[in-house]
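For reference, the structure is listed below as structure tokens.
The complex is shown incomplete by one protein chain, all other protein chains being positioned as in the whole.
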Amino acid sequence: MDREELLALAFELKGGNISPEAFVNRMNLEPFQDLGEVKLDHNRAIRRGFAEIIYCPGKSEDQLRSIAEALSDRDGTFLFSRVRDDQMKILIESFPGIEYHERARLAAVVGPSSHDRRISGVTVVAAGSSDVPVAEEAALTAHYMGCDVRRIYDVGIAGIHRLLAHAEQLMESKVIVAVAGMEGALPGVVAGLVSCPVIAVPTSVGYGANFGGLSALLTMINSCATGVTVVNIDNGLGAGYTAGMIARQSV
Amino acid sequence: MDREELLALAFELKGGNISPEAFVNRMNLEPFQDLGEVKLDHNRAIRRGFAEIIYCPGKSEDQLRSIAEALSDRDGTFLFSRVRDDQMKILIESFPGIEYHERARLAAVVGPSSHDRRISGVTVVAAGSSDVPVAEEAALTAHYMGCDVRRIYDVGIAGIHRLLAHAEQLMESKVIVAVAGMEGALPGVVAGLVSCPVIAVPTSVGYGANFGGLSALLTMINSCATGVTVVNIDNGLGAGYTAGMIARQSV
Amino acid sequence: MDREELLALAFELKGGNISPEAFVNRMNLEPFQDLGEVKLDHNRAIRRGFAEIIYCPGKSEDQLRSIAEALSDRDGTFLFSRVRDDQMKILIESFPGIEYHERARLAAVVGPSSHDRRISGVTVVAAGSSDVPVAEEAALTAHYMGCDVRRIYDVGIAGIHRLLAHAEQLMESKVIVAVAGMEGALPGVVAGLVSCPVIAVPTSVGYGANFGGLSALLTMINSCATGVTVVNIDNGLGAGYTAGMIARQSV
Amino acid sequence: MDREELLALAFELKGGNISPEAFVNRMNLEPFQDLGEVKLDHNRAIRRGFAEIIYCPGKSEDQLRSIAEALSDRDGTFLFSRVRDDQMKILIESFPGIEYHERARLAAVVGPSSHDRRISGVTVVAAGSSDVPVAEEAALTAHYMGCDVRRIYDVGIAGIHRLLAHAEQLMESKVIVAVAGMEGALPGVVAGLVSCPVIAVPTSVGYGANFGGLSALLTMINSCATGVTVVNIDNGLGAGYTAGMIARQSV
Amino acid sequence: MDREELLALAFELKGGNISPEAFVNRMNLEPFQDLGEVKLDHNRAIRRGFAEIIYCPGKSEDQLRSIAEALSDRDGTFLFSRVRDDQMKILIESFPGIEYHERARLAAVVGPSSHDRRISGVTVVAAGSSDVPVAEEAALTAHYMGCDVRRIYDVGIAGIHRLLAHAEQLMESKVIVAVAGMEGALPGVVAGLVSCPVIAVPTSVGYGANFGGLSALLTMINSCATGVTVVNIDNGLGAGYTAGMIARQSV
Amino acid sequence: MDREELLALAFELKGGNISPEAFVNRMNLEPFQDLGEVKLDHNRAIRRGFAEIIYCPGKSEDQLRSIAEALSDRDGTFLFSRVRDDQMKILIESFPGIEYHERARLAAVVGPSSHDRRISGVTVVAAGSSDVPVAEEAALTAHYMGCDVRRIYDVGIAGIHRLLAHAEQLMESKVIVAVAGMEGALPGVVAGLVSCPVIAVPTSVGYGANFGGLSALLTMINSCATGVTVVNIDNGLGAGYTAGMIARQSV
Amino acid sequence: MDREELLALAFELKGGNISPEAFVNRMNLEPFQDLGEVKLDHNRAIRRGFAEIIYCPGKSEDQLRSIAEALSDRDGTFLFSRVRDDQMKILIESFPGIEYHERARLAAVVGPSSHDRRISGVTVVAAGSSDVPVAEEAALTAHYMGCDVRRIYDVGIAGIHRLLAHAEQLMESKVIVAVAGMEGALPGVVAGLVSCPVIAVPTSVGYGANFGGLSALLTMINSCATGVTVVNIDNGLGAGYTAGMIARQSV
Partner (left out) sequence: MDREELLALAFELKGGNISPEAFVNRMNLEPFQDLGEVKLDHNRAIRRGFAEIIYCPGKSEDQLRSIAEALSDRDGTFLFSRVRDDQMKILIESFPGIEYHERARLAAVVGPSSHDRRISGVTVVAAGSSDVPVAEEAALTAHYMGCDVRRIYDVGIAGIHRLLAHAEQLMESKVIVAVAGMEGALPGVVAGLVSCPVIAVPTSVGYGANFGGLSALLTMINSCATGVTVVNIDNGLGAGYTAGMIARQSV
């Protein structure tokens, strides 16, 4: 509830249109939907056309069913992230037209009033072929945010010429998501080539002293190239979402 | 054995009612029950009406059976925490009326002289729907300690209005258990709203750089809000037990 | 601002006593004092008689002066924690009667309407003589919260009889703050002896693999004794404050 | 050298205007300036009006002098970050009009063709008054990138009302830099309130188990609010620079 | 080969009884048995009556068979530690009379000239019933070293009276192995009660911030009680072996 | 593309033999093969007779098939590392003559023009029999690089005479790969005996505080013997490859 | 107080020689001396001729003076460990004949009834010359425990022949203290040569990834040689004390 809405509400109260008790209740009850153990947050993002995201791990079948039921009445785009196979079955029951991307473990219910025009300028680069699932999670999230996403995969720094061959595409981007496991050096090299923000996604790809992605995370956090910011290990969704936010600002 | 009991025992010895050897034995043998590899600690807590707790992981079937046998003769409330399915079968044999809460993996044998009157003022808040199993372990433990527990779930800080909608309930509490995974920021925000102690429970919910709950634990330990104390990752039982201790003091 | 105050405010608005704009401003401006870079939080705690705490590290001289100036007009008890020597000089200028405890690096301005009657039941135990500064920070904080604090120092577990000699005092407490460095085992042993909450404070005392107190912190977090909760390394203030909160509930 | 320039160069070569040897040299020598141990990177950023940044720690006096000399012939804005006092003396000799911000340890040489018009929409929020130096480094960097920066300081989550009082300003921002030490929860709360990207800066402010800022870094990386990306501990410069990049895209 | 043997060998060489080439070979080939990928070390320990130990994890079936074959010709006591079920089958084929202790995952082939007389003074204490498998590995290892081992289990510090009830037995010991998981405080308390060496064994028992036993290891390494030394997490064998070494010195 | 090739290309352009557009394309397209999500890097190594390596974990069946198809047209030696069983089936279909080493999980397709003459001087030593799989990965990689590899296994430092018996062979080597888990001390001891480089490979063999090989890695990185360099935990391939590089320089 | 003393006390009580109140007091007051913030533990060790140890870091001047005063009336050997220069001045005032060892930062007050006859069999080995201060702390502690200590220094494993030259002396020992920093491999090699217990002392000597001694600590804890137990980083005192305990058992 922003200042204007609050003012409006206050005027209604002042004019006697609503009681003080109703006023307090309105302030408390808006804008989420209480399903008991789950409180669905139809936040301002969705009103602006952003996709609403449901993070699936740890959700029980009952919880997921009540969420699906609550959403089925509403318009908008809903993303279900990190969906397990058994959870996917529940979702298909509620949303027969749901789009499922297996490698990225992402499912999408696309609302009727979804975007036709695509926002350009989002590029997703991935260091190795094993990083593709996380890269796809990022690319698809930005896609469902309304972006036209360019993908450049398997361009890790151990063969720098593969990356340089795409330098022009990189330089034309408005925002780049750079995904890498193992040593995680790709985002720093990319950021040195371009003048737009680079969102770095460490992955858990690797072994031994990669410590489940910690090594790549530290590399990216310590990057000496300006313009690099970092999200959690394997968090393609967060990177794609932020990339979508940035790209939309340029429109 | 406290000072008064020791004095009483000493007077008995002085008066010749018991022998010195018996005196020494009494001092050694009380107050636990030696089952060989297991030494059951019917400690002072149970004499004051607290529940006695048996932590089940790592217990062999033989050990658990001998514990059940020893307890079955006695009055009181017994909690079995983190019960595995195969262990639950053993418990049901010994205690047909045992109450089992699957999500919290907590089983309770409630004694005949259990509480009727409930102590109010314990609130359990949970950040996400995936944190509910740990939150339930806390809530149920406090319940079996004799408390009337209020639950507020899925009020994580990413949508602060969901929490603020329950600000009044939080402010009325005597003690709050705040359960959160991932970034673990909920307890600090709650503690800033209230003037009662907040017991923070980090959970292992999350992925990547959450390191099995370490991230949430560090967040809570570093909380700059006064009144926050912390228990081990996923330790709903410890939090609920301490909350029960604090609530009972107010009676 | 709690529900009652909000309702009252809403009735004033409804009755036309205040304008909607004033209503919104009142909601925004209360209850902190904006000094520019510092926003003094005269929170509800102080209205209930709790001490207000200013954490001094990192505060510039200018910031501290503006805080002192803002506080000097007001009633209440103010605690300045971890005061450096140069900061102490500034405080003495503003508050000639300030009480300074050098080992605990704690300074207190005690308001005229401060407590006469002391709340009993808070005990502070410390494992080693090097832990005394942190223990004193806890004890003094509880003292300025209105408690009568009992101190038991140098009773580490390497000579368990020293602790057991005070078992009776421990058992009479309503809440215990247990301070320990090195291996940090004291709180667990204490909690096994009593039936009240134990707030564990790890200290950075030790060397080598104590890693600045991390070892003691982990010991305490992993304590298998119920009733133990933990605060940050060397955080005597937080422990003393929470102990005061708990003790006051029993009144 | 982008595709167009390379094509142009190739046409010149084809036309015989330059020799193949010259062609190879041109490809090698552009676009940095080799000062021996230092290679000044006048990269594309500066040609687009971005500030050029010199990171000062570890630079010897000789190295810094040769850099200053090389820059003094050129137009543009130069930022010197984390300047030590002895380094500042060298800079003042070369650039009498240099602007120095002591708390942020940032010095700026502003070129004659610098921005008059300011880009709006960058907000810097800081959790505590001790975080101000890092927040100022971010705010000043964005300022020298041509932005009009709004500052909201001392709005940590332990008193959430201080932050909510500025909710409207936050919601109007195009990009927010959120700076916090200790538990580091501020960026996650802010991101839940707004629909623009939030760049999180952990600081080393705190003690004990904050591990020099690691705790705050982990909190922010694990944030469950979408739109949060993270930079290195105390890296106000990187956050301010990226914020400037994003804000400029909206123009 | 010690100085005396080398001298003797040198005299044989000098006297012409062996050739220089034979001399060099003798120096190289003694005293292990080369089975290709495995080199069996019949070291001096076994000649003094110590048990020879084969660590089984990671050994392939072929490797284990060739070891069993090589040992079957020889006298002495052989311990196989951490035996998997499939490995046990191989061992039973070669050594029908092998003694297998399932909980400790330890198998023993006892030679005909094994000890009749037992060395007294080794005590094994364990904090919880879940620590018993590791404690048994220690106790059995010391047993096969020729010791008469006393076991005191489930005497963790959360109920210190259980331990104190056995204080007399502890004080009579020549060496104590103290096994504990979770907070790992038992060895420090025991060492404060006795004047003999205490070998501390951290176990991986616990959850959350115990980090697979790291917490208990750090507790024990930081013990302020003199006389405590530590072995690896779950290394009952190493502790039992060292205890056997110490006990034998007292004979 | 090195300077000479670039010069040649430039001369062709200058002479009008190729168009500027073709020139730019040639610079971009060489020398890798774009299979979409995978970009095969037939780098300069293979042109000099080095084996080309495909790291298999995380590769999907589709990705692996497209790689196999691309390679089947070409000459050279290809190594597939860390092959899973299901991946091996795909490889056998494409390369019926593929050589598979199960313990090392390494498969090799040997080209017709492979080496006949073997380069001597590479020695692989392993501390324990459980380290053999990693040691074999190193030995086989060096073998396919054209080296004649000497293996010395189960010579850990707990029985130093086993290692010293092979001192002469160690001293004759040009480069040594030293593989060890647990405490990881072998490479340091070996380096003290020889005057050639020692490549240290920590393995994840061990338990408890070995932390998946971190302990051995730290031991090797901290080795005070000069000449020791280290690769990732269990990275036999990297060690064998580098050993091959060094041995070939001596020819 | 052992069983016999307690029985005797009980008989006195039964016989009416002492009152029950006195009985309780006796049980509580023995056997430590309460100096307020310090509780001097004249434990059983000193009655058996062991040295009593005062750990000096963190002790205030007042605390140290009260300790010195309390000790000056008593017989026995007192060790002051890790003494700072200013603390040493206080000790010299109280104990003019105090023996001070600067490198080991150890001071000793030797009682008149101290040992004449020395116990043989304790050997202290150190890997590097920088480890000598810690090694000396161990050697001197064992010396004041009544042992005749043999020192072998600068025999690190990077030149294994230096250690092997002393193999005979090592084999004759009853217990060995092995001190090493950096990679910390010395204790494992030593334990492979001997059949007595080896107490490993990691030191903080080294740099980079030694992490203040953590690397050496992990090496020693993971040692695959049986008979190795470990103390805290730089804890020469603990190692020397335990070595003295073991050596005395053999007399």
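As written, the chains take the letters A, B, C, D, E, F and G, and residue 1 is the first residue of each chain.
In this section, a residue touches a chain if its C-beta (ideal position, glycine included) is under 8 Å from a C-beta of that chain, and two chains touch if they have at least 3 such contacts.
Nothing here was measured: the structure is a model prediction, and the numbers come from that model.
Engineer: Let's see if you follow the contact definition: name the visible chains touching the chain that is missing.
Structural biologist: Spelled out, the missing chain touches these shown chains: A, D, E, F, G.
Engineer: Which residue from A:Leu13, A:Cys56 or A:Ala185 sits in contact with the chain not drawn here?
Structural biologist: If we include the chain that is not displayed, A:Ala185 is the one touching it.
Engineer: For the chain left out of this view, which of G:Val155, G:Ile221 or G:Ala239 touches it?
Structural biologist: Residue touching the chain left out of view: G:Val155.
Engineer: With respect to the chain omitted from the figure, which of F:Ser19, F:Ser72 or F:Thr226 is a touching residue?
Structural biologist: The missing chain is touched by F:Thr226.
Engineer: Counting contacts across the full complex, list the positions on chain G that touch the omitted chain.
Structural biologist: 103, 128-132, 153-155, 158-159, 161-162, 164-165, 205, 207-210
Engineer: Can you name the residues of chain D that touch the chain not displayed here?
Structural biologist: Against the left-out chain, chain D lists 1, 28-32, 36-39, 41, 43, 57-60, 63, 202, 204, 212-214, 217, 232-235.
Engineer: For chain F, enumerate the residues touching the unshown chain of the complex.
Structural biologist: 2-3, 43-45, 48, 50, 53, 55, 167-168, 171, 174, 192, 195-197, 199, 217, 221-222, 224, 226-232, 237-239, 241-242, 245-246, 249-250
By definition in this document, only the chains that are shown with their structure count from here on.
Engineer: Chains touching chain D and chain F alike, please list them.
Structural biologist: Output, common partners of chain D and chain F: A.
Engineer: Compute the distance, rounded to whole Å, between the mean C-alpha positions of chain A and chain B.
Structural biologist: Comparing mean C-alpha positions, chain B is 38 Å from chain A.
Engineer: Centroid of chain D to centroid of chain E, CA atoms only: how many Å?
Structural biologist: One centre to the other, that is 59 Å.
Engineer: Pull out every residue in chain F that's touching 2 or more other chains.
Structural biologist: 128, 158-159, 164, 208-210, 214
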